[in-house]
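Moving on to chain A:
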Amino acid sequence: MRDHASPKPRSTLRRHLMQGLVALPLIGLSAIGQAAPPATAVVNTTKLAVTDTEVTVGQLHSATGTMAISETGSIQAEQLAIDQINAMGGVLGRKIKVIKEDGASDWPTFAEKSKKLLINDRVAAVFGCWTSASRKAVLPIFEKENGMLYYPTFYEGLEQSKNVIYTGQEATQQILWGLDWVAKEKKAKTYFLVGSDYIWPRTSMKIARKHIESVAKLGKVVGEEYYPLGHTNFNSLINKIKVAKPDVIFIAVVGGSNVSFYKQLKAAGVTAAKQTLLTISVTEDEVLGIGGENMAGFYASMKYFQSLDNANNKAFVQAFKAKYGAKAVIGDVTQAAYLGPWLWKAAVEKAGSFDVDKVAAASVGIEFKGAPEGYVKVHPNHHLWSKTRIGQAQADGQFKVVAESPELIEPNPFPKGYQ
Partner candidate 1 sequence: MNKIKAFIDQRGLGSFLILAALILVVFPLAMDIFRLNLVGKYLTYGFVAIGLVMCWGYGGVLSLGQGVFFGLGGYAMAMFLKLEASDPISTKIQSTPGIPDFMDWNQLTALPLWWEPFKYLPFALVAVLLVPTLLAFVISFAMFKRRVGGVYFAIITQAVALIMTVLIIGQQGYTGGVNGITDLKTLLGWDIRTNSAKYILYFANALLLLGCIYFCLWVQKSKLGTLLLAMRDKEDRVRFSGYDVSMFKVFAFCLAAMLSAIGGAMFTLQVGFMSPSFVGIVPSIEMVIFAAVGGRMSLIGAVYGALLVNFGKTYFSESFPDLWLFLMASLFIGVVMAFPNGLAGVYTSHVKPWLARRKATQAKSQALAVPPADNPPPASPPPAKEAEVPGLIRAT
Partner candidate 2 sequence: MSNTDFVLAVEDLTVSFDGFKAIDALNLYVDKGELRVIIGPNGAGKTTLLDLICGRTAASAGSIKFKNVEMTRLAEYKRVRSGIGRKFQTPSIYENLSVFQNLEVSFPRGRGVFGALAFKCDQEVRDQVQSVANEIGLGELLDMEAGLLSHGQKQWLEIGMLLMQDPELLMLDEPIAGMSARERELTADLLKRICKNRSMIVIEHDMAFVAQIAHKVTVMHQGKILAEGSMEKVQQDPKVIDVYLGH
């Protein structure tokens, strides 16, 4: 926690420059520099925590417990975006004040804290949650209390809510193009699917199987396996894979299991030289734990990699490292979390109000040209149009982007033909 609790900016000057750099592409996104902020009574008709100078938002992630490993990046990215927005003058002339809550990797705690944020603190928006389970736990509360949640993780889809903006990819966006790519590039005919045993991997694998076998007819699934969360021994699985001899192993294993899986895979002689492996669950964050040398050569299908070569991203990476240290890494979800405050700002300014109903309505069609991943746009189903990329893991823990979908992919949380 030290790194995020006590940020040590190296040089204030550099930081300001950096923020300016990030802000550059934002000009034109919304009307910046209004002469005087509009009156509070006008922008806040629903008793949200908005004053003449300040607007309060909530941040709800796990700072403790097993999920802290994953959620720390999101906490940092959201804080960075909020700092940058405040440095530019805030939202509708009001500085953003953040109330941080710890969900403690425990879904009921998420529910409790979201109630607190919405009912007691009356926050204008919440940036938070990581796992599907935590989102499911808070969703009824957001709908009941009419809150606004920006959810950063790539997830299984099958959900759409007026009160949530999903800044990560839903399953079809992340999976389909990646499978098509691997089928084309690697001439893959047989696929072995492995996941942790919970809803996201299972739904993802269901979609993958439909895509492989019936929709795109890429080939055949020769195995599908799930392991309990926290499982640490994969030797039997690896033997099963060796029996099946698939062209591609398609992986959605999460958490500590990831590390065991790749280390044991390497030790069993399954390396990139002999085997194509495509994962949808390993970002730069996970590689920290797995070790770059154990991942090298494998592919990941994501919308964002830290190595992405564009001006937005360079500025973002630099600003992130300036704030959190040169060793900090940025994964897909971290970047998606970074989008949250910016998309909210744009929607508020478009609506000219902090009221949740107006913000939710205004969100549709919001474009964000300053996104590190490039250009994104909010779909009427509250997911983002985004590109999908294939990254190849390098020994230094980074991914090399080897392919990119030519167009933005439409989010489709309830995909027909994949149910």
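Throughout what follows, contacts are C-beta pairs under 8 Å (C-beta built on N, C-alpha and C of every residue); 3 or more make two chains touch, one makes a residue touch a chain; residues count from 1.
If you want to know what made the cut, all candidates are chains of the complex that A comes from, given by their letters.
Being a predicted model, the structure only gives us computed values, none of them experimental.
Touch, as defined above, links chain A to just one of 1 or 2 in this complex, and that is 1. Contact residues on chain A toward candidate 1 in their complex (touch as defined above): 1, 5, 63-64, 100-102, 104, 106-109, 111-112, 115-116, 119-120, 131-133, 136-137, 139-140, 144, 156, 158, 197-199, 202-203, 206, 226, 228-229, 414, 419.
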